[in-house]
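The complex appears here minus one protein chain, its other protein chains still in place.
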Amino acid sequence: MASTSPPLPNARPSPRDLLREQLATVLPHALVTLPDDLPDLIRTADVVVHADALPEVVQFVIDHLGYGLLSDLAAVDYVEHGLFELVYRFYSIGGGGDLVIKVRVPRDQPDVPSLMAILPAAMLHEREAYDLFGIRFIGHPNLRRIYMWDEFEGFPMRKDFPKQGDNYIGEGA
Amino acid sequence: MYDVVDFILNTQLGLNSPDWVVMLISHLIVVAILFAIAPVQVLFLTYYERRAIARMQDRVGPNRVGYEGLLQPIADGVKMFTKEDIVPVSADQRVHLLAPIVTAAPVMYMFAVLPWGPNMIAVDLPTGLLFFFAISSISTVGLLMAGWASNNKFALLGAMRAVAQVVSYEIPALLSLLFAVMLTGSMSLMAIVEAQSGLFISTTDVPNIPDLGLGWFVFTPVGFLAFVCFFIAALAEGERTPFDIPEADSEIVAGYMTEYSGMKFALFYLAQYILNFLLCAITATIFFGGWQGPGIAWLVSQSLSADNPAGNPVYNVLAGMLGTFYLLAKTYAFFFVMVALRGAFPRLRIDQLMNFGWKFLIPLTMINILSAALWIAITRWGTAQGFGIIEFAGEPSNLVRWLIAFAVTLVINVAAYWFLARLNIQDHVARQAALAAGGLAVSPPRSA
Amino acid sequence: MSNDTLTHSLTFTEAPAALTVVVDPTPQIARGSAVVVERRRPKAAGWSLLQGLGVVVDHWRKSFRKLDDTTQIAGTFTTEYPEERLPLPEAYRNMPILLFDDATGHELCTSCFQCQRICPPQVIHMTQAKDPDTGKPVPAVSEFIIEYDACMSCGFCAEVCPFDAIKMDHNFELSTADHSSLTVHKTDLLRPISYYQSIAPTFWAEAEASAYKKLETNKKRRPATIGIAPQMLAQLKAAHELRDDQQEATMPTTAVASAPAPATSSAAPPARSAALAASASDLPTDKAARLAAIRARNEAKAAVQAAPATASAAPAASDGGDLPTDKAARLAAIRARNEAKKAAEQAAAAEAAPTLATPDMPPTDVQPAASEQAAPPAPTVPDASLDEKAARLAAIRARNEAKKADEQTAAAGAAPTLATPDVPPTDVPPATSEQAAPPAPAVPDAPLDEKAARLAAIRARNAAKKAAQAEGE
Partner (left out) sequence: MITTDELQINIGPQHPSTHGVFRMLITVDGETVVNLEPVFGYLHRNHEQLAEVNTYLQNMPYTDRLDYFNSMANNHAYALAVEKLAGIEVPERAEYIRVLMVELTRILNHAGAVGFMINDMGAWQTPLAFGIREREKILDLFELVSGARMMCNYFRFGGVVRDLPDDFIPRLKKLMVAMPAYIDELERLLRENEILLARSEGIGILPREVAVSYGVTGPVLRGSGIAYDIRKAEPYSIYDRFDFDVPVGSVGDVYDRFLVRIEEMRQSRRILEQIIEQLPDASGGHINPKARQNVRPPVGDAYARIESPKGELGFYLVSDGSTKPYRYKVRAPSFINLTPLGDMCRGYKVADIVVILGSIDIVMGEVDR
């Protein structure tokens, strides 16, 4: 039943460049051009897309680049720069490295379209990011708290969440 | 027991007591003994099971309380009885209280018809077998009461499962036992045991073989198939793995016992283990000769009885002891099989259990009844009933008839087993094939 | 986008096209292949069940022999724990301990704060010692606390310690009913190097040279300020005196005479000693026990002379000196209990309140109760290094007896003061005649407050004397 395949020469261009190149032609409005004078912390070489265009980009990545495995969704709170960054990490089940799509949204209005319609894999990832960071995924059918209890106020992974004290047992934060 | 009491009271002491006094005294003694040993049996069974299953898992098992942990069940019992009795607020208090009693009491009655040794039986009911199973199904009411009264979803699910399972499996259990009734012509358990004297061949079939108490029904194809069916059904009745579905701990916590604690829980536990013990004992009684075994026949022939007034009562006692020993040895052997099953297998699902019972076990036992009828016809019937054809080669001996019956029923039973198993598996395999064909087949790694 | 997304489940018809486009759907499997696992069916119905049954019965059969050979998969492998023990590997880490030099008693720790900094749950707290003359910090540690209850046994402290002063212990039997005892202080953390060498010989052999070298350098640099393990203090002193006075007959008497009196001398180490540092600390403990016993006896005698009404004199553990420490301790505790019982019996009539001291207290914490009659001061029990448990048990029992006595004397307005194990009460109220004294509250962090405890003990003793005198009059 077993069949073997010889090792492939790994000659594909890096996924990041491929994506940037193709997006520039197919979905040019999706790409965010970052200014050059960004602080070190939020400077990135990865592809950053507009939040609104995210579903389109993801659909494109799945359909045309073959990166169908949503591996990770990490939210990062850059409190000093006033933005949340969402790091979507895709892999291809054909193997190889990752493909990163970043989305940056302002901290005061963290709305991102949900990927649930395209990729159900985003279900728990998005709930987690909502629970811990308060990022609202528009269109998620079941966007509720996942780790914290439903009555919990605030989003504990935000950098400005008080690290000490407890509202719930009367120790003022 | 009657004989012994009669001997002591009337012969030795010369009291000339009337018959009913002797009867009453002997019954009271028996009842006292039975009620004393039943819980002790349960205690020992729990210890036995835990030690045996531990050994199957390369563990040691309870070995701290007393010598090699023998007092462990006592410690468990003390723990159980001293625990707080918790009744949920929302429970139906009265039914909740009654349920364990309703479950535990009937199983004690079942001891009444169990023959322990030659002439050692509390009541030799002519319908002993029927009594045994009729009484055992009363327990089911207790289970349903427990599940309902607890007002707990798990308990209710467990109770429903228990009732469905026990009721369904009583049918194959009884059907598989019918052959013994047909062969012996009696529902008395004592008669069934007594019919199993001989040596691999019952003396009722072939009267002139040496009586070593080994003419067990299990040595016939009919008896063997009935034994397999009955033992499986007994596992389901006694809620043992792989049919411990009503109390499947990984699914519904503890089934109908979920809301019970302390003494009441212990009663359920007690009922269950007594039932298991009795089912093992009844298996031994009906298929493995009960108290029959080498030496019994001789001891009985020496002992005191109505036919043999010159006998020595010591032999009565010896025969009883040996018979009890044989019965217990067989019972514990079966319990060991139950334990090994528990150690080895996962449990079935409730629908699979029902499928198995209704689609496999019941047809199989039906066919077995046919075999039993054939068996009787071939071994006992002559020209008058149209079975003269067997005697085409002159006057065949009983042994030849027995051998012919053996061959015929063996073929029928094996064919039935094979056919039914195949039929049932086919269903499963068809589904499997559908799975494999249904677009889920693996695309083998494509080479570059 | 509706709730349908949740329920589409297996009828997911529009599979993402990921599997079909651009990239090969299977990974490049170099040096191997994808093997489709074989789904087997049994050869005959029921056969596989018998096979499975065979496996367990086979195990049952083989389990009657015991196997230690890890190449085997059948046979009992159980280690019956309290009787049998698995050998612990050298690398085994449980809780951190501090090391001191066997010969000189010098602690290896220089309070460099490396371990405190690395500790992930932040359970290490240390105070750097100060030069008594100049007040400047010196490379020695004056207090070192590890909260064992929160320690996660990661071993970072032992890894980072540049002086090999902190190591991971092998003793895992630390369970206790007394939570506060898991905040462990320097005295109880210290172990001799020889102990660590015995549990991890090769590890120590690797570290030995550099550790001793660093210790020597440190000693050379600051000769007077290196910390000395308190366990060693008494021994060193005794050895010193022995050298001074060779004619002195026996070691114990010398020791008793010269050992720092725990109650009065401010330099006294608490009698508690860690269980495993026995080699170094047996002697002081022993002495302390004896000393305590003698004192207790004296007190008792005084009380008896003063108050003949209380018929039960307290023959303290006067003969405990000949016994091993733990035995003596247990004996003392049992006696204390007996005394308490007797006292309780008499209390109903005589309204006497017994007083109790418990094993882990500094030995002189004797608190006679304030009452019209002096109660026999119970013998105090020093920490038994080997049989702590038994002693504590006895103490608890004694306490219970005392409680009973308390109940009986409550009517008479006599309030006994009770001490809990391990916790010397820091606040014993002065005895007042014919007035109910409030029971002394036990303070959980008492060990920190040694001085107060000692003070209280002295006060209590004085009170007892006073009461005795009053009784005599």
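Which chain is which? They are A, B and C, in the order written, and residues in each are numbered from 1.
As a convention for this text, contacts are C-beta pairs under 8 Å (C-beta built on N, C-alpha and C of every residue); 3 or more make two chains touch, one makes a residue touch a chain.
The model shown is predicted, which means the values in this text are computed figures rather than measured ones.
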Identify the visible chains that the left-out chain touches across the whole complex.
A, B, C
Using the document's definition of touch, tell me which of B:26, B:241, B:331 or B:413 contacts the absent chain.
B:241
Thinking of the whole complex, not just what is shown, which of B:174, B:252, B:361 or B:416 touches the missing chain?
B:252
Any idea which of C:112, C:145 or C:160 touches the chain not displayed?
C:160
Can you list, in ascending order, the chain B residues touching the missing chain?
53, 56-59, 153-154, 157, 241-242, 244-245, 248-253, 342-352, 428, 431-432, 435-436, 439-443, 445
For chain A, which residues reach the chain that was dropped from this view?
2, 40-41, 44, 68-72, 74, 76-77, 87, 89, 91, 93-98, 119-125, 128, 132, 145-149, 156-157, 163
Where the unshown chain meets chain C, residue by residue:
6-10, 12, 15-16, 18-19, 25-42, 45-46, 48-49, 51-52, 54-56, 69-73, 77, 86, 88-93, 118, 120, 152-156, 159-160, 168
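Convention: only the chains that are shown with their structure count from here on.
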For chain B, which other chain has the most distant CA centre?
A
Give me the ID of the chain with the smallest distance between its Cα centroid and the all-protein Cα centroid.
C
Whole-angstrom distance, CA centroid of chain A to CA centroid of chain B, is 63
Just give me the whole-number Å value for how far the CA centre of chain A lies from that of chain C.
51
Hey, how far is the Cα centre of chain B from the one of chain C, in Å?
58
Spell out, as numbers or ranges, the residues of chain B touching 2 or more other chains.
444-446, 448
Residue numbers of chain C (touch at least two other chains)
24-29, 33-34, 36
Quick check on the complex: what are the chain B residues that touch chain C?
52, 55-60, 63, 340-341, 343-345, 417-418, 421-422, 424-425, 429, 432, 442-446, 448
Which residues of chain C touch chain B in the complex?
24-29, 33-34, 36, 39, 41, 44-46, 49, 52-53, 55-57, 59-60, 63-64, 74-78, 80
